[in-house]
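Removed: one protein chain of the complex. Kept in place: all other protein chains.
We just call them A, B, C and D in the order they show up, numbering each chain from 1.
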Amino acid sequence: MSADRSKPPAGGADYTVDELLAHSLAIEAEAEERYTMLAEQMEVHNNDEVAKLFRRLAEIEGKHVAKVQALSGDTPIPHIAPWDLRWQGQSSPEAPEFDDLHYLMTPHHALELALQGECYAAEFFADIAASASDATVRQMAEELAQEEREHVALVEKWLARYPKPDRNWADDQDPPGQE
Amino acid sequence: MSVDTEGTTAALAARDYKSSVKPVWCPGCGDFSVLSALTKALAEMQLPPEQVAVISGIGCSSRIPAYLNTYGFHGVHGRALPLGVGLKVARPELTVLVSGGDGDGFSIGGNHFLHACRRNVDITYIVMDNQVYGMTKGQASPTTAPDWSLSKLTPEGPGINPFYPLVIALASGANFIARASTSDPNGTARMLVEAIRHPGFSFVQILSPCVTFQPEQRDWKKLVRPAPVAATSDPAKAARRLMTDDNLFVGILYQGSREPFQPRLENRLEHPTELEEQFAV
Amino acid sequence: MSVDTEGTTAALAARDYKSSVKPVWCPGCGDFSVLSALTKALAEMQLPPEQVAVISGIGCSSRIPAYLNTYGFHGVHGRALPLGVGLKVARPELTVLVSGGDGDGFSIGGNHFLHACRRNVDITYIVMDNQVYGMTKGQASPTTAPDWSLSKLTPEGPGINPFYPLVIALASGANFIARASTSDPNGTARMLVEAIRHPGFSFVQILSPCVTFQPEQRDWKKLVRPAPVAATSDPAKAARRLMTDDNLFVGILYQGSREPFQPRLENRLEHPTELEEQFAV
Amino acid sequence: MNPASVSIALAGSGGAGVLTSGNALLEAAAQAGWYAYLSRSAGPQIRGGESVTMLRICNDPVESPDDTFEILMAIDWRNFERFAAEIPLADNALVLGDADTGPPPGFLTALPVRYHELPLKRTASGIAQGRPNMLALGVLAELIGIPLQTITDMLNRLLQTKGQVALDAGVSCVTAGMELAQKKLPAVQRLPAPAPRSPGERLLITGNEATGLGAVRGGVRFVAAYPITPATEILEWLAPSVDKAGGTLVQAEDELASINQIIGASFGGTPALTATSGPGMALMLESIGLAVAAEIPIVVVDVMRNGPSTGIPTKSEQADLGMALYGLHGDAPHLVLAPTSVADCLFTTQWAVHLAEALQVPAIVLSDQSLGQSRAVIERPADLTFMARRETPASVSDGYQRYALTASGVSPMAIPGMAGGQYTADGLEHSPVGTPSGSAADHAEQLHKRQQKLSGFNYGRHWADIEGKGDTAVITWGSTTGPVREALARRKAAGHTTRLIAVRLLAPAQPASLGDALAGVERVLIVEQCHGQQFYRYLRAHYELPGEVRTFCKPGPLPIRPCDVLTQIEDWL
Partner (left out) sequence: MNPASVSIALAGSGGAGVLTSGNALLEAAAQAGWYAYLSRSAGPQIRGGESVTMLRICNDPVESPDDTFEILMAIDWRNFERFAAEIPLADNALVLGDADTGPPPGFLTALPVRYHELPLKRTASGIAQGRPNMLALGVLAELIGIPLQTITDMLNRLLQTKGQVALDAGVSCVTAGMELAQKKLPAVQRLPAPAPRSPGERLLITGNEATGLGAVRGGVRFVAAYPITPATEILEWLAPSVDKAGGTLVQAEDELASINQIIGASFGGTPALTATSGPGMALMLESIGLAVAAEIPIVVVDVMRNGPSTGIPTKSEQADLGMALYGLHGDAPHLVLAPTSVADCLFTTQWAVHLAEALQVPAIVLSDQSLGQSRAVIERPADLTFMARRETPASVSDGYQRYALTASGVSPMAIPGMAGGQYTADGLEHSPVGTPSGSAADHAEQLHKRQQKLSGFNYGRHWADIEGKGDTAVITWGSTTGPVREALARRKAAGHTTRLIAVRLLAPAQPASLGDALAGVERVLIVEQCHGQQFYRYLRAHYELPGEVRTFCKPGPLPIRPCDVLTQIEDWL
């Protein structure tokens, strides 16, 4: 039942400003936390290269959190329970899903995941911008979408540096349970 | 815990419930998602971490307490539930969660599962079900399919009827019964909140893939779907519904209203030596 | 064993299955009736006593093997089922019966009950249910009513949901499930014959009064009545029927057709040292 | 000379009421001011079996059965031969039976005893609601010299719920019994009159009840258990009592659950206990190891019965010692204690709670069927200071280390609810913070800490009961202390001093203290009630025993009697 993570709720993306802020904050905070957890996983599994990438991505998302907070100015962003956040997928558009990880993954894989997340986020905000009735919402969403698009470009640039690994990349030389 | 400038304690965020210990789970393991859902649930409830205890047995999944900033107890294999029951009965004001794996809970711990459901102490039991013994490197657990032949111990498959946790929970009298999936961490978080809030024994089975020994479980996210009907408080209805269950419906199956088991704990003695009088000659 | 005048072995009578040991049970105890029904069942089947093994745990009811002229094993509390499973799997040609009490089988032995139902080895499990621990002088068992307050250990009653053995047996996958009552020893004998004949794991709960610690159970004979419908092989139907069960209907509830668990036990080696070749250098 | 004590056996079958009248006699003797000690033995039937009540009455505190019985009274003789070995009769003992219920067994009348018949049944049938056992009570009261008034007072209390008719019947029967004795029986030499006592000065209690009382006094407020003979009465007493004290008792589904429930409760800060017997204790060992590793205080009482396996569930033996000392896997230091008498069940259990809490460690208390199910008059214990007092951190801050290395080895323990103290208790080896660790250094450190907190603690004088002087010492433990003590008292009365060392703290071993206690000793006799010399092997393993060493080692179910010990010593010297 996996739906498209990039989409706001079907037939009802008309967020208020508060809602938009709450959603964007949740999306960015989740992404920051997720990347931090993924970096830890790679550290524990001695995949330093990917760990560093995830740390870097976490930092970027951290800045995004700050950015959203800045957007809201002095008015506190209302809290929405995670399950009341509205989008079509089961998890937030931007953060990679836990089960997409592999301990032997390469930077290429990591960046593909990141790229997917950034694209989803960009589309998500773009969709809102396109369908919102409130002008402030439209403008804010467009701003956020633009930001995400910049990220997409950045990640695409990084990705170019890491060619697709050969298809045996996940071959485990010491498969578990072999002893 | 973040403190705002006025010096009053600000709201707790999910990350405030995480400890600094890094999980040893395999990247990709469903248990990460459970950890994330659980911290979200605790944050939503704004439970002070020191008022929460998370108790587990042994297994990959049972390592979860150390990754949380609550009180924790990583006990022995199969005995998490009685640890939790003892703690809750003696300290009813605490929020007690018990968590672990399908091997821990349904194989060696099966008896405690039955009797914890019956006893209905107000705790929440979270089983991260991956249909395998992850920690001991891939043997069949009670929920494993009879023809799963990847374990050296049962090279032709365990060959026995799987254990259906929700059915057993219902048959034994659990007060809240639900199934969640790691592919929906926010939905899982909500279900955990409801489970924790519901008085009495709450049981949440979470389909949590073992990417190492059951890699095909990555497909679960494509297969799970919401239960077609809402929670019921009628055991008979719940039972009927379970008959058509393919173990991939997620949602709250049953919410009962049996009174939780909780002795009063009220001292009625001036001094313990009063108890000697009955023997005095 | 009676031998007829021609020197050929005559039919075995029920008494040929009794040993010379006199039961220590309280006069009036339901277990006498179970003993009688069991010997009748064995006689009806004309099973050679040496081909039958009766395995038990600890409790008043668990004393039954010594009163029989079959092979017997009076094991430790709660572990009769694994003793029986091990014996049957290793010696499939024997008829293996496991018997005991509700405390032995559902409290300390609950996990083995679950897993024996699942494993479906071709044995018959007879539980003499008196809703009490007779042997240790009257404490609540899992099947005891929550408000039964005659035990000093639970002076206000155990206060917990009773264990429903038939429900759990069905939920865990037993292949034959029935309830009998000591007030009808012949009906019980017939049910035991059917249980023994039915392939796979057969479970028979026998309502067997403890006249000493549950004297009101003497009234069971007035209350039990035959199940209104015949046995089914459809678990869903059986489950529905259990929803209206008041635990006093006697009869066969369910007869399934799952294949029993029985490894082949077929030597494919000329000599065990063949197994060494894989290590040879 | 007046006799020092009188021992009476009261036999009967099928609801003859020998336990009721035995207990009534015990209570009356206690009310009259004597000390007394009652034990019983019964057939395998759940009810209606043959049984004997054995009572010893004395002017001084009594903790052991005597060598022989002066009086044997049978309401009937059914299956009496099964008890023959348990009731050695004194020469010239008074044997009383009722011809109407059948003749005494032949082996009895062949003994040098005085057999008398009493028409108990017939006399009782002449009294409305009359019962032979109440007549027997009257007979015995008269023989011993308990005044009718004392018995009447006691019956008034005992039967108050049964109504006036029952009470009248009781009094009539007792009176008739007294008359029968006066008319039909020779006078037996009576005990001296007891010293006057103020009421409430002493307790009439079983070892199992005393254990429960010690637990509550020590601070236990959570109990989880699974019934098992002969430990169940501890639980039966505790269920309402711990509830009154603001705690609770949970009947668990099995011993695996009960041990883990108490560990959970204690993790939560509540002193917790379970009681069981050998088979149940065996099931608990894995989780007791968890409490060792995670440093959670708990108390586990094992009321020993005859092993191995199910053994003889209703009889006494001291053969779980090895399991209690060594039964945990890995290096798992813990406490093992054993009460030395019915009275001491109270003290030792209370002390065990105190020590377990102070040292954050499991304490195993080895009682046995004989201590647990015997009922005795004991001195009322002082309000001892040994209470549960667990060290908790004065304040918890970010760097809190649950398993910090401290001078004593005991680390202050945060309790759920203390903000900032959050940690995860773990059975995996761990660092001082509690994080799992496979490092050799962490393992060595924590092994050392857990051992040293026990070995470095000052247990004071209670580690053993040490009495007497001389160059011969008897070392014993648990319920055999009573008969040994009595044997040595007899030797002393005969002018020979012998040392008694009854070890209360079995683990950790106290070699220096035992060394002191044995200074100057040339002969050591080791007395224990088991077959496999478990105590002797333990002593050899952990202590230096001076001079010549002999063992007296006899399995249950028969009790060791003072004369058995005396014979061992006298044959040697």
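Observations on the model:
Keep this in mind: contacts are C-beta pairs under 8 Å (C-beta built on N, C-alpha and C of every residue); 3 or more make two chains touch, one makes a residue touch a chain.
None of these values were measured; they are calculated from a predicted model.
From the options D:P196, D:G330, D:G460 or D:G495, the residue with contact to the unseen chain in the full assembly is D:G330. The chain omitted from view is touched by exactly one of D:P61, D:P105, D:G470 or D:P555, namely D:P555. Screening D:W77, D:Y226, D:W351 or D:Y538 for touch with the missing chain picks out D:Y538.
Residues 44, 82, 85, 278-279, 281-283, 285-286, 289-290, 292-294, 304, 306-315, 317, 319-320, 322-323, 325-333, 426-429, 436, 438-441, 443-444, 447-448, 451, 530-532, 534, 537-538, 540-542, 555-558 are the ones on chain D that touch the missing chain. On the side of chain B, the interface with the absent chain consists of residues 24-27, 58, 60, 74, 76-78, 107-108, 110, 133-137, 139-140, 142, 152-155, 158, 212, using the contact rule stated above. Panel shows chain C; residues 19, 21, 48-51, 53, 55, 58, 63, 65-66, 68-76, 78-79, 81-91, 93-94, 111-112, 114-115, 263-269, 272-273, 275-277, 279-281 of it touch the chain omitted from the view.
Definition applied: only the chains that are shown with their structure count from here on.
Averaging C-alpha coordinates per chain places the centre of chain B 42 Å away from that of chain D.
Among all residues of chain B, those that touch two or more other chains are 111, 114-115.
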